[in-house]
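Every protein chain of the complex appears in place save one, which is left out.
Chain naming follows the written order as A, B and C, and within any one chain the residues start at number 1.
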Amino acid sequence: MTPIPVTCDTHPCLNFDAEVLLRAQAVRVLLLDVDGVLTPGDLLVGEGGEVIKRFSTLDGHGLRLLAASGVRPVVVSGRDSPPLRERLRELGLEAHAVLGKSRKLPGAEDLLRELGLRWEQAAVMGDDWPDLPLLARAQFAACPPVAHPEVLARVHYRTTAAAGFGAVREVCDLLLVAQGAYRRLLEQAIAGEEESQVKPTLLSTSPLRGS
Amino acid sequence: MTPIPVTCDTHPCLNFDAEVLLRAQAVRVLLLDVDGVLTPGDLLVGEGGEVIKRFSTLDGHGLRLLAASGVRPVVVSGRDSPPLRERLRELGLEAHAVLGKSRKLPGAEDLLRELGLRWEQAAVMGDDWPDLPLLARAQFAACPPVAHPEVLARVHYRTTAAAGFGAVREVCDLLLVAQGAYRRLLEQAIAGEEESQVKPTLLSTSPLRGS
Amino acid sequence: MTPIPVTCDTHPCLNFDAEVLLRAQAVRVLLLDVDGVLTPGDLLVGEGGEVIKRFSTLDGHGLRLLAASGVRPVVVSGRDSPPLRERLRELGLEAHAVLGKSRKLPGAEDLLRELGLRWEQAAVMGDDWPDLPLLARAQFAACPPVAHPEVLARVHYRTTAAAGFGAVREVCDLLLVAQGAYRRLLEQAIAGEEESQVKPTLLSTSPLRGS
Partner (left out) sequence: MTPIPVTCDTHPCLNFDAEVLLRAQAVRVLLLDVDGVLTPGDLLVGEGGEVIKRFSTLDGHGLRLLAASGVRPVVVSGRDSPPLRERLRELGLEAHAVLGKSRKLPGAEDLLRELGLRWEQAAVMGDDWPDLPLLARAQFAACPPVAHPEVLARVHYRTTAAAGFGAVREVCDLLLVAQGAYRRLLEQAIAGEEESQVKPTLLSTSPLRGS
């Protein structure tokens, strides 16, 4: 088959507020609530508990891209279930996940210590009161459009995309732009190449300019 | 890890109409329909009946907070199924639940008698005709935004949040504000503490002022 | 428990266009498509086919009220599955259901003949091309807000409520108002009584006036 030149522009179409991007530049870890953030927030309960959980393909791809850029996504959830573990396994997020603790702060602080990171390097995405202690400490706090009013009032960024339908992807994109990794990953995608690992140390010395 | 001071304001962001709050002040029990109130109203039917029910994490947390404030949530549903029982067990709401009766009034009246409460102390949340006798008698009647027109026309409060996605949480919040318990619970949440039990007798002598 | 007088008004709150009500007055049977009408139109496919179907509690109650008023609801679907059969059994609609025929017209005509009814006595609710022959022949044709454009353009009534979330209930309500049975059924509901069977022959001689 004769190759056809790709006429499609590779210039990024996304746009984020400069102040928000500056704030997100130092982030090295993204702490994610599960229900209402990685899922639409509906618990699908069967006879033996949560038999199904709903996740988003958009989010999944974003988390893979984010990890490639050197920002580590970690799940911090008050709940735990086999479907959640299955999805974390698929996304390669099982190792550091903090699951099944109703109070999230101790687990999150242990995790940061383990990773050698501080709150000034953490982004947090949550939707309800148990996330408030983390959101209050984070360098960058985000939530989906449907979240408790006390959360909506305490974040730096509210996504346009709904939870379970790309809300986490939108935060991943924002972090990738802030890291200066977005454009290269997009060019690789349009060219049909696998995303290559991006060195975070390199990135931290070449911050995003003028996007 | 050096503790970082929480800079986030602990002032409540919620706002309810004063008239509505006054009406809800005497409430000591919240009677809840299930389908279309605690769930989005879609029955997920498999070969053996209802195999899955969809609940909301936002609602679950609100019901825990409400119970801590001394207002008892009780489920009154015309239907019954293993997934419903599973969720009630998880929320600690199995003891008083009235399930599987198409006519709801006798069960609700038995329940109030058992709890030593009167309709003037009851809030009711429903979405369809079988809830009308309860809504008509309640001190405080509420419904989600998608409800039968005859219900929408007969309540004191319609939630903004959708059923199965925080509608019940919104009513819990309203009752917590009306009881004067909201601010303290929010402060505990932001501090990352477990919510402590709040004495209802104390609360009834210190009603909400000016919020 | 001392009975508390119900202060709630029993006057119906629904409102339909007079022309639409006149057209629906002669209806004695309601032919209902399933997917996209009684369900939201999403097929939930598992390893062995359709393992779950989503129905609406609002619709279920409407179909019970409609049957009590003497208008018979009958399902006519191109598909067939155990979950559908389960729901039809629960609603008492299994006897006359026409299932699993991609061409709906022959089955619908057989059914009308069997019931001794004519197209001038039939309401039809559908959302896609296979319903067009029935919608074109019906005395009263209705569809949900999400339907194929060719269907949307060929009905007498589009519901406000979404399929699987009360669209069928809205048509049931309309038919109950047109039959003159709505007000009595509503009064019974507010009083907490079981709906009593309403004689269709009586109804046909006492059409709706001025509502």
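Following the convention adopted for this analysis, a contact is a pair of C-beta atoms (placed from the backbone, for glycine too) under 8 Å apart; a residue touches a chain by one contact, two chains touch by 3 or more.
Please read these numbers as outputs of a predicted model, since none were measured by experiment.
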Requested in this report: Kindly name the visible chains that come into contact with the excluded chain.
Outcome: A, C
Requested in this report: Write down which of A:Lys53, A:Arg72 or A:Lys104 is the residue touching the left-out chain.
Outcome: A:Lys53
Report summary line: For chain C, residues touching the missing partner are 35-36, 40-49, 51-52, 79, 102-105, 109, 112-113, 118-119, 127-130, 132-133, 135-137, 146, 148-150, 152-154
Report summary line: Contacts from chain A to the absent chain lie at residues 1, 4, 6-9, 12-14, 40, 44, 51-58, 60-61, 65, 82-83, 86-87, 90, 161, 164-166, 169, 173, 186, 189-194
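Please note the rule applied: only the chains that are shown with their structure count from here on.
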Query raised in the report: Among line, ring, star, complete and other, which best matches the way these chains touch?
Result: line
**Report entry** Identity of the most central chain, Cα criterion
**Finding:** B
Query raised in the report: Between chain A and chain C, what is the gap in Å from one C-alpha centre to the other?
Result: 45
**Report entry** Of all residues in chain B, the ones touching two or more other chains
**Finding:** 40, 44, 51-52
